[in-house]
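Presented below is the structure to which this report refers.
Only one protein chain is missing from this complex, and each of the others stays in its spot.
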Amino acid sequence: MAKKIRIVHYINQFFGQYGGEDAASMGIVVKEEMVGPGKGLAAALGDRAEIVATVICGDNHIAERLEEVTKEVVDIIEKYKPDLVFAGPAYGAGRYGVACGSVCAAVQKRLGIPAVTAQNEENPGADIFKKELYIIKTGTNARTMADDTKRIVALGLKLLAGEFIGSPEDEGYITRGLARNVKSPKSSAERIVDMLLDKYHGRPFKTEVPIPSHEAVPATPAIKDLANATVVLVTDGGLYPAGNPDRMPSQNADTFRSYSIEGKDELKKGDYIVCHNGYDPSFVLADPNRLVPVDAMRELVKDKVVGKMHEYYLATTGLITTIANSKKTAQAMAEYIKDHNIDAAILTST
Amino acid sequence: MRLQKLYYDIENVVFDAKTYLDGHSLHINRDELIETVADKRFADITIGLAIPGESCRIMNPGDIVQPTLRLEDEKATFPGAQGEMRRAGNGKTIALRGVAVAEVCERFLSLGCFLDMSGPGAEHTPFSETINICIDPTPAAGVELNDYLEALKAASLKAAAYLAKAAKDHTPDAVEEFALEREGLEGLPRVAYIFQIFNHAPYTDTLLYGDSGLSMLPVVVHPNEILDGALVNRDYGQISNADPTFVYQNHPMILELYRRHGKDVNFVGVVVSNTPHVVTDKNRNAMLATGLVKYTLKADAVIITKEGGGHPQVDIALICDDCEGLGVKTAILISEFLSPSNATDETVLFTTKNADAMVAAGCLEFMIFPPMEKAIGGIKIANPGSTAFCDPHEAFRHRIKSIRGGMSQLGGLLYTSMKY
Partner (left out) sequence: MTPVANSVGTPRISPSASIKYPFGAPSLPVDEEKEERVMMLRDALGYLTK
């Protein structure tokens, strides 16, 4: 007979049958058997696997020191040399949901084995950990436990076998907000003709690419007195000093750098390089002021149109940059601007 | 216009004293091939073979070309780009299947790519299934990059015509005929195709009859012209952002529209459109492309595809809005560039509500590529995640779209992006 798959199951005090809120501060207890929902898991697993241990922990105990207790839990799990870890289902319980997510994420990261939990989409645990994990979608209470445990097991076994994981609808997990390449039975050429004809004939169709809906960014208050304002020059066009001393990336930057322009009337050709794979840099290399207009700014300061130019320019690389990285860079830039008493920024984009 | 493609299926390539076709076996006189592609801008030319299933990685492949010869006008094979300037798309044309000419660029390119003949990377590209005859020239001393690339481009086109000539006077394995004329199309929707090519700078562009598309205005061409070598890829700056010439010669979107022509579609023609870098030019380009679709081709509906990355999306959105404004229904084919680890509702740069019918030709994703035993080409390509360079004999993590042929926005790949 093939070796049985070893499983460790994480649950809270309530499902561990120690009690509700009154027992929520209990520490970690390990039982080398299945407990509570573990019985449903075991039934769905059949002969293929066995639950070698159940780790039970009070929701308050772990919630109050999430990182530390998560580490303790994973240390224990590691000792049982599992192939697969399950946690929950946590349903609508917030602290329990976060604990399950935290344990599963740490198991995957530290032990390199798959971990599956289940909870309601509104559970804060789902929101925090869905990018890292497959979380089976449940209702807010344990009424559907039999079905939920079946789906946890099915997905866990697929992950363990390295099998293809289908869509959230097919597998019953919470949409993680990611995309990946999968094979389609029809080529994109065939699909687009089908879609166009559906649209033309007024038949229902579903776009494969949703249109983003961005909200307008509220404008900051207008500068009242430009002649006394300090302005900083910023670019996402990847202009860095020759040699790219900070080794800034050619795409998808998540940070920026500041470079001194003190004493420079203009940015000289040859002193700068463009590290950005998205546009033909020849015009900027020939005259970097076309991207970061230091020469023009000096004139406007001289003419007292602008009070001062901040003596550093800020640079990043904006190319196939994820929204998350853009936000990170932007927040860091905003901090910098606040810290340096700068009133306004001119940002050039390529 | 009536094009007959004579297909010859090649199953085996061997070097020999003479270039000829023996059944499904292509024999190549290597010295003669080298002589055919020789150029003073090359110091030395190696001809390599990359075989499907082999543990082999081609480093920095440039264009990939299907061996082809326009039988009734041999000197006008790849007219304008390599052959004499006469109209393509009519008459008989030889096309060798199962084999391709691959340029190997021996100069560093900022966005290099690679091609694996086996392993997980091979699954993502059709060019792991062709026997690739690699033209691998080292540049002569002091030759500028663009001069080298010009010679490389000419070399692959010459080689493609030279190799196809071996099939002359042989019986083809299959014949396919392309003619748009058909009876009884009245009830079918008139569907046009806007093929937006990518042009950004010299050698980051596409050639139409040999002319760089950089300053082109939208133009109506017969789909046969594209299938017959009128369009040649010359994009070395954003390599693998645009499809190689091989894909134009077998343009999947055009082939699909041909397949549907007379069934559920009346395929009325192709507009080749541009991607200018100046906003005014973008507006002009979109307006003219839309005008051709609406008033010249009199289309009811249009498919729009693009090549290249970010800003060509702007051109697509402008065309989409203009077409829908004139009552022409639109559908868009696009790769999702902003997808890795990103919110999947923000995968495109535009927000027009008219773009409600879009097909995803895959997304930007990374994977680990295992080491390969054999390498063709000596350039180590940049690794997007670090300052290190990728060695063909070592494993590395790279974008799927950096596999030559791993990304195509022209309808051929079976991949789509799954939101999960």
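So that you can tell them apart, the chains are marked A and B in the order they are listed, and the count of residues begins at 1 in each.
By our rule, contacts are C-beta pairs under 8 Å (C-beta built on N, C-alpha and C of every residue); 3 or more make two chains touch, one makes a residue touch a chain.
Quantities reported herein were computed from a predicted structural model and do not represent experimental measurements.
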{"item": "Among A:Glu72, A:Asp280 or A:Glu311, the residue in touch with the chain that has been omitted", "value": "A:Asp280"}
{"item": "Among A:Cys104, A:Ala179, A:Cys275 or A:Leu291, the residue in touch with the chain that has been omitted", "value": "A:Leu291"}
{"item": "Among B:Ala38, B:Leu349, B:Met367 or B:Leu414, residue touching the chain not depicted", "value": "B:Leu349"}
{"item": "Touch with the omitted chain, as defined above, among A:Ile128, A:Leu160, A:Leu300 or A:Ala332", "value": "A:Leu300"}
{"item": "Interface with the undisplayed chain - residues on chain A", "value": "212, 214-219, 222-224, 226, 229, 231, 237, 279-284, 286-287, 289-293, 295-297, 299-300, 305-306, 344, 346, 348-350"}
{"item": "Touching residues on chain B - with respect to the absent chain", "value": "277-280, 282, 310-311, 314, 317-318, 349-351"}
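In the analysis below, only the chains that are shown with their structure count from here on.
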{"item": "Chain B to chain A touching residues, read off their complex", "value": "110-111, 124, 189, 191, 200-201, 204, 237-238, 252-253, 255-257, 260, 264-265, 277, 300-303, 309-311, 329-334, 336-348, 350-353, 355-365, 382, 384, 387, 400, 410-420"}
{"item": "Chain A residues touching chain B - in the complex, by the definition given at the top", "value": "131, 165, 167-168, 173, 175-193, 195-201, 205, 207-214, 247, 249-252, 277-280, 282, 319-324"}
